[in-house]
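Notes for the one structure printed next.
Of the protein chains in this complex, all but one are displayed in their positions.
On to chain A.
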Amino acid sequence: MDVTASLTEPVTGHPDGPEPPPDAGAYLDHAATTPMTSAALAAFVEHARHTGNASSLHSAGRAARRTAEEAREIVAGALGARPSEIIFTASGTEADNLAIKGMFWGRRAEDRRRTRILVSAVEHHAVLDPAFWLAGHAGAQVVLLPVDTEGRLDLDALRAELAAHHAETALVSVMWANNEVGTVQPIHDVVRIARHHGIPVHVDAVQAVGQLPVDFTASGADAMTVSGHKLGGPAGVGALLARRDLPLDAVLHGGGQERGVRSGTLDVPAIASFAVAVRDAVARRESHAARVAALRDSLVAHVRDVVPDAMLCGPDPRTDPGGRLPGNAHFAFPGAEGDSLLYLLDSAGIQASTGSACQAGVPQPSHVLLAMGVPETAARGALRFSLGATSTPADVERLAAALPQVVERARAAGLVGGGHA
C-alpha cells in the first residue's frame, strides 16, 4: 500500500504483517482489492521459502503437493465442496473463462444444438467477454437476461427463455452478488429453474465469499468462481469449484494438472495463502458482515445527508437489508463526471472507484447501471464505496466531510469539460 514503493529501490526489511491502508487516507475500495490478512501473508512467505514442484515425485515435490492438497481440502471445507471439485486458477477471471468456455465446449460436444449461453445483463466482464467471444468465434448465441431497477435478475425471463430454448441452451451463468452495486442474486431460484431443464449453472461468487453464506453443494450450482484478493488472500490466485460430472473442457493445455482442465505448475505459496484467507474469511464472516454493514449503513446515511440528490443504486439497505453485499454502497451523482469525482476524492485522501470497467483508462458508463435503467448521464457520475476489514467510522466521516465540495466542484467541471455534460 506504500504508494512510493518501487522495485528499483532496495527492500529495507521483511514484512511481518499486512500493510495497513495509507494512514493519510480513507481506503473505500475493498471490492477492488482488500489487504491481505496477517495469516495469509505469513503462509505466503513461509511457502515461498520452499522449493518443490507439486507434480514432482521426489521429496521436495511431495512436500509441495502435500501443501497444495491441504489447501484444497481447506478451501473445500470452507465452501461446502469436495476437495476434488476445487480447480486452482491464477485469478477469478481465469476461473470465469474456464467456466464459460469449458462448459460451452463440453456441453456442445455432447449435443451440437447447445449453443445458447444465458447470462445476466449485470455480469462481470470476466463472464460477459468470454461469452461474447464465443459468439464471435464459436457460434454461440449470448442471451442477456434482464434485471430490475435494483439489478436483480428477472426470473420470469429465465423461465421463459428456458421453456422455449432449453434444448439449445449450453449453460446459465449468474453472479452471486454484483461487484458494482452489490445486489445479491436469487441464486437458489436460478439453480432450481435451470435444474428443472437439466441446464448447468455457473455462479461467479467472487464478491460473495466472506460476506454472504456460500455453500457450493447446498447451492446446487455446477460451477462457482472464487478469487483470493477479494477476501484477504493474494492477487494472482483463485479457484473454479466444479462438480465432477460437469462437462468441462480445458482452456489451458499442458501438463495435465487440476483434473486435466487447468494445466500449469501449481503456485503453492499463493494457493496456501489463498486457502488460509478463504478459511478465515468464512470463519469470520458473520461478525465481519455485521460490522461492515453497520458502517455501510452509516456511510449511506451520511452521503444522503450531505448530498441529498445523490441516487443510491441497488437495493436500499433500510428496506431490504439482505438485498445487497454488506460492504457495498453505490451512488450516482447526476451532473458530475466519475473521473472528476475520483480525482477530487483522491486529492482529499479518499480512495473509491467508479466500479466499472475502463477502456484505455477512460471510465465508461457502467453496463450494470444501464441495464438497471439508470440514465447514461447519471451513470457517468457513479461511485462505488466498498468497505472491508480495515474500514473504520473515521473513513466514513472523512468521506462525509469531503463529499459536498467534491460533488459541487465536479458538477461545475462537468458543465464545462468533456462536451458530454
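Things worth noting here:
The working rule: a residue touches a chain if its C-beta (ideal position, glycine included) is under 8 Å from a C-beta of that chain, and two chains touch if they have at least 3 such contacts; residues count from 1.
Just so it is clear, contacts and distances are computed from a predicted model.
The chain absent from the displayed complex carries the UniProt protein name "tRNA-specific 2-thiouridylase MnmA", chosen from "ExbD/TolR family protein", "tRNA-specific 2-thiouridylase MnmA", "Succinate dehydrogenase, hydrophobic membrane anchor protein" or "Sarcosine oxidase subunit gamma". Touch with the chain omitted from the figure is made, among A:Leu342, A:Met372 or A:Val396, by A:Leu342. Against the chain not displayed here, chain A makes contact via residues 3-4, 339-340, 342-344, 346-347, 358, 360-363, 409-410, 412-413, 415-420.
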